[in-house]
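One chain of protein is taken out of this complex; the other chains stay put.
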Amino acid sequence: MARSPNLSRRGFIMSVMTFAGSIMGIVVGLPVIGFLISPALNVTKSDAWVPVGKLDSYPVGVPTPFSFTRTKVNGWEKTVNSISVFVLRDATDKVRVFSSVCTHLGCRVTFHKDSNEFICPCHDAHFNKDGGVVSGPPPRPLDQYESKVENGALLIHVIQS
Amino acid sequence: MNDLQKAQYKEKYLRAKRNGEKFFPDSLYRDMLVMFAIFLLLVGLAAFVGVAAEPKADPSDTAYIPRPEWYFLFLFEMLKFFPGSLEWVGTTVIPVAAVFALLLLPFYDKNPARHWKKRKFAIGFMSVVVAAMVFLTIRAVVTTPAQENAGAVATTLPAQISAGQDIYSVQCAECHGAEGEGGVIKGVKGLEGYKMKAINSQDEMYTRMDDTLYNIVEYGQPDLGMPPFGKAFGGELSRSDIDNLVTFMRYTWDNRVEVPKGAAQTNAIPALGPNDIPSYDVNIAPIVKRYCVSCHRPGKENNNYYMGSYSDLMNSGDHKPNIVAGDLNSNLIRMLHGEKIEAGGAMPPTKALSPDLISIFERWVKAGAPEKPAK
Partner (left out) sequence: MISKRMYPWLDERLGLSGIYKTVLDRMVPKVNWWFTLGSATLFLFALQVVTGIMLSAYYVPSPDKAYDSIQYIMNGVAFGWLIRGIHHWGATLMVITVFLHMLRVFFYAAYKYPREITWTTGVFLLLATLGMGFTGYLLPWDQKAYWATTVGTSIAGTVPGIGEFILRALRGGSDLSGVTLARFFSAHIWMFPAIIIALIGVHIYLVIRIGISSVPKEND
């Protein structure tokens, strides 16, 4: 194959353009991707023992709601997250603290006294008083918080990621 | 498609084009008509249906039932059918597969035929999918439980001030007084006899920003005896409620702010002409709401006398009837005048109603305590 000088000149220009183009593409493109997803890469974990009131204030045998807020930094914003839990105290003062976040897709469950169940309104999931799945799509029982009692006050271990 | 079929298609298409019409004006005419119809429909929807007002985002209101936009409902509903451990099939596999099936459709559908009779599988399959989507959407709409407390949303400043007034009267007045004047608390469990400072003073209003007022209401000041009112802390008020309440306080008690037109009227207790006959709906309900309901509602110490509705006002309470039509010796009237009787002491306990308001009650009772205004 005879190589005409013309063609190799074209080839040269093409490769220079390709080279310059890819350099520019990479130098701009990668930072742009990093720029957009950067908040997703910053994973900070925090944990704290949060007081949720006196143990005696919770009735025995009935899951009782308690809400509190935790502040977390998201980018430039201090987001105030509202966390609500259900405290279930039994006769021996053993305490279980359930998260109100449905384990299916994160809607909030409410406790219905008439049927003695937690019900999630999104996909009609039912959990029993002990957090176990009765019916509906949730993959696992309601999440529980670790808890302890100090000087009559109930504290729960809140881990935020 | 092989080359022969391609050539055949081109041939047929050319013929269809030759026997066809001009894009302009023939086709474009139909397009324009449809566009115009859509435009009219849109303006009609905007004018007559509008956009429903929703309360402000409230992360602490966990009772709110989340719903996606209607065209995502079928996806949302579909997730009901995937048990926990297979959740990812519904959320990931099926949507991703559907997108790829659509994108690559022309490349795997090798059937060269175009008429529906020769594409029965493709047409049938798509019809089933569409029917399933429609079915799921309808099912989602039907099975959605109604939103709780889906009340009217106050969207204008006068409406917000008025909503704030109502909230103040119910939630705050029993301790802080009907006008924020404070005084010695009577009849409130745990705070009996506590001397409450005025919150409608210049001192208060000039030194507390809206944010501060908001936080005091939401979080309370438990060490000073004020309970939290925000939903996040176990109270009854949502974000919008507290916002309205703060707006009411600011526009009513802060003499630096300019009250917008119309705000004063919505708030006022209706004036009564010398010959008018007062009625519950028009005259009594606003007074009762502002000065009485704060304590006279379920869950408070009030001898079971509730004043939230006409029938309760007339017929509830341990010493009922507290109002007898035509009888100025009714319990209610005597207590408004500060008499101490078997049913209780002076009402309201901290500060008597103004003579004007008491006379409205008297005229109403004398006229037979009607519920609806006379026509």
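The letters A and B name the chains in turn, as written, and every chain counts its residues from 1.
Convention: a residue touches a chain if its C-beta (ideal position, glycine included) is under 8 Å from a C-beta of that chain, and two chains touch if they have at least 3 such contacts.
Only a predicted model underlies this, so the values are computations on that prediction, with no experimental measurement involved.
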For the chain not shown, touching visible partners are A, B
Sole touch to the unshown chain from B:1, B:128 or B:341: residue B:1
Touch with the missing chain holds, among B:123, B:184 or B:328, for B:123
Contacting the left-out chain: of B:30, B:197, B:340 or B:372, that is B:30
Omitted-chain footprint on chain B covers residues 1, 6, 9, 12-13, 16-24, 26-28, 30-31, 33-35, 38-39, 41-43, 45-47, 49-51, 53-59, 61, 64-72, 76, 79, 87-88, 91-92, 99, 102-103, 105-107, 109, 112-117, 119, 122-123, 126, 130, 155-156
Note that chain A touches the absent chain at residues 36-37, 39-43, 72, 74-77, 79, 81, 105-107, 122, 160-161
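Note that only the chains that are shown with their structure count from here on.
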Within their complex, chain A touches chain B through residues 65-69, 80-82, 84, 100, 103-105, 107-108, 110, 121-124, 133, 136-140
Listed in rising order, the residues of chain B that touch chain A in the complex are 59-60, 62-66, 76, 79-85, 87, 143, 145, 231-234
